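Rest of the complex left out; these chains stay put.
Labels for the chains are A, B, C and D, by order of writing; each one numbers its residues from 1.
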Amino acid sequence: MTSLPPREAAAERGTLMSVADTVIDVRDLGLVFETPDAPVEALKDINLQIRRGEFVTFIGPSGCGKTTLMRIIADLEQPTSGTVTVNGVSPHEARLQRAYGYIFQAAALYPWRNIQKNVELPHEIMGVSKAERAEKARRYLDLVGLKGFEKKFPFQLSGGMQQRASIARALSFDPDLLLMDEPFGALDEITRDRMNEELLRIWHETKKTVIFVTHSIDEAVLLSTRIVIMSARPGRIVEVIDSDLPAERNLETRESPVAQQLAHRIRLGLKAGHSYDEVR
Amino acid sequence: MKQGPAGWMVNKLLPVATVVAIIVLLWYVLAVALNWAQVSERLAKESDNPPVSAIVAGTWEMERPVLPAPHQIAAEFSKTVFETRVTAKRSLVYHAGVTASATLLGFALGAVLGIVLAIGIVHLKVLDRSLMPWIIASQTVPILAIAPMIIVVLGNVGLTGLVPKSIISMYLCFFPVAIGMVKGLRSPDPMQLDLMRSYNASAAQILWKLRLPASVPFLFASLKVAVAISLTGAIVGELPTGASAGLGARLLSGSYYGQTVQIWSALFMAAFLGMVLVYSIGGIERLTLGARGQAAGAR
Amino acid sequence: ADQLTLQLKWVTQAQFAGYYVAKDKGFYDEVGLDVTIKAGGPDINPSQVIAGGGADVVVDWMPSALATREKGVPLVNIAQVFQKSGMMLTCRKDSGVATPADFPGQTLGVWFGGNEYPFLNWMNKLGYKTDGTEGGVNVLKQGFNVDPLLQKQAACISTMTYNEYWQVIEAGVSPDELITFKYEDEGVATLEDGLYTLEKNLADPAMVEKLAKFLKASMKGWEYAVANQDEAVAIVLENDETGAQTEGHQKTMMQEIAKLVGENPKGTGWLDDAAADRTVETLMSGGSDPVITKKPDGAWSHAVMEKAGAL
Amino acid sequence: MSDWMATALLVAVTLATWGVMAWLVRLDGKGLGRWLVPALFGAGLLLGWEIVCRGYGIPAVLLPAPSQIWDAFWRSLPVLMADFQQTFLKAVIAGFVLGNLLGFVTALIVDRVPFLQRGLLPLGNMVSAVPIIGVAPIMVMWFGFGWESKTAVIVFMIFFPMLVNALAGLAATDAMSRDLMRSYAAGYWQTLLKLRLPAALPFIFNALKINSTLALIGAIVAEFFGSPISGMGFRISVEVARMNVDVVWATIAVAALAGSLSYGLIALLERHLTSWHASFRATR
């Protein structure tokens, strides 16, 4: 069970890596939710290092702690044990530096703002000029296929459209670190493919670090440089798989034997770690 | 929602008119019941067995009824509203104007105070812990008890007329605003707050862009209550200075001289004023909510 | 002109005609005073206003002024406008009250707020308990108006000869249905509308001078009002900001007020020491809970009145 | 004590209180600690009051110092207790229960019958604006001098806040939750009981809290317009005129205590019944 990406993979993408390049460093992390009845051990003994420019995917059964882990990294939840650093500083400081963009599992649009204004929100907060943020919002809404819906309110959009608006919101302010919690779960296959292509392109061009949660093995294979397989109760990492796929990818890459084999490995890992049967 | 004048008649006017008609009817009956004893006694002195019809008619024509009949109130109302110069001291419009200005000033002050306090409480734990119980306690102080003191003290420092009344209004009406706003400012769901945290938005930004918009429904429910209370406050403020202008003074002197009809017409004026105020808030609410497209729900 | 503020005990009405007349007819201007008249109301306590510095002179009743004095606000009577008390208990005959002996078991409406002392004293003299126990009288705190009598919620209510009594009459009750007990007749009368100021003002010659001017002009106003009642009523109505007073009622009031102001050989507003002493006596014999516990010293002074006479 | 000394003392007390409070809040006490901060705030307030009264020589007939109020409290305890019984235990409790019930039931009816919503609500708004001091003499006229008229005044006063809030609450469900109920073909009462009432609870508690203080004020003020010779409003109006301002403030203190306690009780109940609401979780 290795948790550092092999140098080769990184070198292949033409990035020079050093210790300073460690963006996320999670050590012996644990989190127990205290609830009125029994405490829930959401995460246990999590160790993980993520380097600049990596695309790491968390995959695992529903309720295994993917969201929780991501929230800890984003300083939205406090671990009960262990340490986390983001860019060498605490998640708290990293958040204050606006180090990341977060796409939530639900769209989390503000009902009183129309779609355009929802996408402009982070820019407003970060003090971007009116003209510029309007331009950016338009561009990214276009990117996610919501042109023409700028003036609509969230309740006037379908589920998938809401989710796309929230993706546009996070991408548009161009953070170095992207935390994406099942961003494409509500999209149809074709739209999803487009979004995957766009994400690959953006990641490749901008060398962002991406942490990604998905339930789709295909998606994990297509996008990731590393896949973290988790299991539930307590949530822990059962396997970390490095992808042998080249940095240059497209939708066809999924069909390649290497990809197929990778998908198989993930499926096995998931099966092994799946606690569903234990629970029933 | 657009509707023609006919639609307006059916949807707005007809229901109100029906309910009003029923109330007026009940009112006449009630007037008979409440005034019966006095009228029948008076008529009994004149003739041995006064006819029922005479008593009933009498209950609607008393000079100092327990409950005046609607047409008596209407007559007094029209006399003091329409047949009197609005600047004259016998004009109800003049008195309503005096009270309305104190109400509005007090309401504005109270709403601002309530909102500011709520913002403070939501943001500063010290205030949340320390202030809240005392804000509540402040409202259990019977205002009428300290209203004269306030008027006296403010009178000493040269503040007379509108300001002392407004301060009493403010004292009463900041409370529902503060309570409602604290709830409203805390109503955004955790994910919406987390989004702001992820942007490292400042407290001010979270306030402006999330908490305040989310609190709007609470705010308006509170404002409607507050404006009604503010009117009460202004009128209470007019009580101790019973001889000055305003609906409160009108009520007091009416009450003092047993002029039931005058009391009731002042009450109606106050109620009418209150309705106008509450509806203005409602109108503003619909405009804001409409602009946010929140009239409908989420899918 | 010198500024001076007068706080009235009640709303603008003929009860205070003298001051409004003095102001309107320019009597205050003549002596070089600019007088502000503050109307009172049910919850304005003139003594509290003067203690807080909100007025220079107040119209108050002696019982409450003396009680206040014991509480540490040194009020001094500088003039006594009403020579007689106008308070009485007005009862419905059909309630079965014919003499004070019929009071036990009946409900009596009483004004509190400093005006209850003579009543309590009276009951004390009659030996009736007022705490609601068996064999005593049932006391209600009467509100602003005469409704309790009209509604038969009380057998008797407190009235003033110049005001509430006539309201009962105006409400359609004929005088022969009523029986009244004047406090004057029952020997429990206390002095009513008088002018009070703070003791420290009397130590300041300039202030005494000003007050003397004020008294002179005010008494002139009173004499004018008593002599020209219709004009006085018109002036009062003119000054009524509520626009609620009626001419008929105010005319009756003015007539009755004139009786209370009465004739004093030493001039309008001269305090009769004997009457003051009687008031003190009445207040001190208040049974278990007397209004004042010791004879007040220097609670009234003729100095200003004398000075006014010399002007 | 001279004026500037009093001022200096006042500033010192203010700063000290704030400092200690801020420190205590950082400690984030649970249980007893939660009450320490407001208690301290109150203590600071009282101390400041005492200093102002003594330092600036405020006449006791205008504003007595807390120490004098304390004395008056113990001196007149039996009287205060009788007043409390007359006003709070009789008028306030009855009025609070009745008024809230009436407001709530009216909200249900108005919500149910659109015709009434359009016909009655405008008039409800109107009635709400009728000032208590106009109503109080009328209620005394109709219901007599006893506590019943005070109860009537309270009912009148708190009816509207409950109506408005309950209506807002009943409308506060989101579309999907309502659709779910529709999909079960749930009847009116079922939707009410299982969806709309729970969703309306935060609003209803809002009204209950506001009303708990309004009820007390209403009763006290109504007593100004006629009462038997006991009751907190009676005491206040009488003792003001008798210049026993310390007894007035002692009565006010009793009122404040009773009001705050009932408010606290309601808040406790709210926390218990609506612990799921975001406002109780979002403080992280």
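Keep this in mind: a contact is a pair of C-beta atoms (placed from the backbone, for glycine too) under 8 Å apart; a residue touches a chain by one contact, two chains touch by 3 or more.
Note that this is a predicted model, so its numbers are computed, not measured.
The formula for the complete complex in this structure file, using the labels of the chains on display, is A x2, B x1, C x1, D x1.
Please note the rule applied: only the chains that are shown with their structure count from here on.
Leaving out chain B only, the groups of chains that stay linked by touch are A | C, D. Note on connectivity: the fewest chain-to-chain touch steps from chain A to chain D number 2. Chain centres were defined as the mean of their Cα atoms; on that basis the chain farthest from chain D turns out to be A. A straight line joining the Cα centres of chain B and chain C is 36 Å long. If you average the Cα atoms of chain A and of chain B, the two centres end up 54 Å apart.
For chain A, residues touching at least two other chains, in rising order: 155. Under the contact definition stated at the top, the residues of chain D that touch 2 or more other chains are 62, 137, 141, 175, 224-225, 237, 240. Touching chain pairs in this entry, ordered by label, are A-B, B-C, B-D, C-D. Listing the residues of chain A that touch chain B in their complex gives 71, 74-76, 95-98, 100-102, 104, 106, 108, 110-114, 121-122, 124-126, 153-159. Only residues 37-38, 42, 63-64, 66, 88-91, 94-95, 144, 147-149, 151-153, 155-156, 239-245, 249-250, 252-259, 262 of chain B touch chain C when the two sit together in their complex. Interface of chain C with chain B (complex): residues 8, 10-12, 38-45, 48-49, 52-54, 143-147, 150-152, 167, 170-172, 240-246, 249.
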